[in-house]
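A single protein chain has been omitted from the complex, and every remaining protein chain is retained in its original position.
After this line comes chain A, so read on.
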């Protein structure tokens, strides 16, 4: 495909796996160690190791089918329901293996929230959408729920637009508002990690811009991992970028470096649109 010499032994390939830390106080929130993922006989992820800094934004980029969404879903065990899914290696959150049998997936997902490509609000009111996660946790204190709903909607920069319409159907909102509602819903259960799988691909540029601004704001308190096909978006919002190709991690590092002077020819060819 490219001029770059292929390493005959991918296990021995020297791909940087640790991003540069901004300060000594920062630590790794999520860590993948020698991860392989199979769907039946098909190997979707090949021996990926990668560390993600807390309170940072990490973008996964790569052509369709490269494994970036599969890799993202590993962090809140969303692949567990897929037929034939099998994983080897270790994924840890705050240095704890999240695939350990003692881990309760429901508890994990309180900490690791997810936002999908297409906004998926429930056919309920705006208020109830945000309150949903709290109610299924068994919280009954309505004052507490209301406070958290308002706080989450504010965090998602949606509150000022819909504060008089909290009882309105969520499905009546615009696509961009629905996506911010889904982010508010994810924030309501106080996660520390937000996974975003192409969160703006179904949105117009203005709505996408609002989500990007929001993501940038949320970085102060959350660790965010975002899958995107939009190179400019990856460049604009992320601190670190990982380029995946055919299930392998090709390059990982500072976004500025990746988009100005990548180490690998394959990364350069992909981000400059010469393949993929």
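Please note the rule applied: contacts are C-beta pairs under 8 Å (C-beta built on N, C-alpha and C of every residue); 3 or more make two chains touch, one makes a residue touch a chain; residues count from 1.
Quick note on the criterion: contacts and distances are computed from a predicted model.
Trainee: Would you kindly match the missing chain to its UniProt protein name, picking from "NAD-dependent formate dehydrogenase iron-sulfur protein", "Fatty-acyl-CoA synthase", "NADH-quinone oxidoreductase subunit J" or "Phosphate-specific transport system accessory protein PhoU"?
Mentor: "Phosphate-specific transport system accessory protein PhoU"
Trainee: Could you tell which one of A:67, A:176 or A:262 touches the chain left off the display?
Mentor: With A:67, A:176 or A:262 as choices, the missing chain is touched by A:262.
Trainee: Which of these touches the unseen chain: A:20, A:86, A:135 or A:274?
Mentor: Final answer for the missing-chain contact: A:274.
Trainee: Going by the touch rule given at the top, which residues of chain A touch the chain that is not shown?
Mentor: 231-232, 235, 259-262, 268, 271-274
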